[in-house]
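Presented below is the structure to which this report refers.
What follows is an incomplete set of chains from the complex, kept in their original frame.
We call the chains A and B, going by the order they appear; numbering starts again at 1 in every chain.
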Amino acid sequence: MKTHPMKLVTIICEALAREHLLALFAEVGVHGYTLFPVEGAGSQGRRPGDIAEFGNIQVEVVAAPALATVLMERLQAEFFPRFALIVYESDVRVLRPSKF
Amino acid sequence: MQPDLLHAIQANLLSPAVLFFVLGVIASLSKSDLKFPEALYVTLTIYLLTAIGFKGGVALSQAGFEAVWRPGLAAIVLGTLIPLWSYPVLRFVGKLSVADSAAIAAHYGSVSAVTFIAATNFLKQVNEPFESYATAFLAVMESPAILVGIMLGKRGGKREGSLWGGGTRRALHEAAFGRSVLLLVGALIIGALSGKRGMDMTEGFFVTPFQGVLALFLLEMGMVASRRLEDLKRVGLFLLCFGIAAPLVHGFIGVALGHWAGLSLGGATLLGVLAASASYIAAPAAMRLSLPEASPTLYLTSALAITFPFNITVGIPIYYALARWWNS
């Protein structure tokens, strides 16, 4: 079984940023993502998640390293000033690299 | 009039809906593990908006458009003007930033559907008739103030980058197709088209359980609002006063305008309530996206933790008393 190294970019942010996030994905060429409704707490207080508009989402993107870097740079430049969000990256190995 | 007012306030405070709101506050303050799932919150919202819209539409089909355009126009004008005079007060008396002033002004020009619904409940309880098509005013008052607020707040700021252009276009789209406007206006039109016959079919759903559903929803709103209470000290004394003075002033103007536009005593009360209420769902979402530099703590706390409870408990009876005084 052959696996292929990729980056997993994880974004946790207020649910309101959703449309902008998806627009960014389209712009930089991210074609797949997975989205979780989550509760959370951070520097901007607790987000209990009973009102979707005030809630949190976690979005995960598997992407080739170069694309992951582009995505994270855009997030840093354009989303950090506007939204409550945190972003991190980790290493994964995928089956079927053609899908990414 | 005094004993009347006290009596009305008491009647309101002892209605199931308001008592459930208080229970929600207690649940939250006592750190109870009671929690509404998000899906229930959304469901109750969808139900209340479609039900009130549908009933309003049926009423509209019976009253005819001529009866509505004049007070409807008054409602739109009111929604547009409130942020224009609130802004300087917030900016120069309250010394808030451009963005904060604009955002708060937008909240107070826009409306709270739940406050409106609670007011119709109150009127029913005191047996005061009102124009059921008043929902139409609710529908047209949500968006104008938000658009005005965004324009006020954007004068200073500038956005660049492909994602952030078209902010106004997006705001306009939201004003027309945002969840609450779409449901309200949609159900209103459906009610108008299907008329009495449609009402006969769906009464058991849109009317029979309505007041009880509202009570359940206010239980949740009590929890939501009082979660914001801990931010009260962060908003400062000025905003605290504004959160109570603004609804009183706007309520008075709304009642007067309603009277002038030919609405009944109940209808004028409702226009007063709309003017007095502050949005805490549509406006915050719009501000978060269009004026991210405005502080959610300020606008959400004042709209949700000060003005909303004030209106729900004593505001509504006060606007009713004002309408009676004006009528007499």
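Rule of thumb we're sticking to: a contact is a pair of C-beta atoms (placed from the backbone, for glycine too) under 8 Å apart; a residue touches a chain by one contact, two chains touch by 3 or more.
What you are looking at is a predicted structure, and each value in this text was computed from that prediction instead of being measured.
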{"item": "Whole-complex copy numbers (one chain of each kind is displayed here)", "value": "A x3, B x3"}
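Simple rule for what comes next: only the chains that are shown with their structure count from here on.
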{"item": "Mean-CA-position distance for chain B and chain A (Å)", "value": "34"}
{"item": "Touching residues (chain side chain B, partner chain A) in the complex", "value": "35-38, 41-42, 161-164, 220, 224, 227, 281, 284-285, 288-289, 292"}
{"item": "Residues of chain A that touch chain B when the two form their complex", "value": "14, 16, 20, 23-24, 27, 37, 48-55, 78, 81-83"}
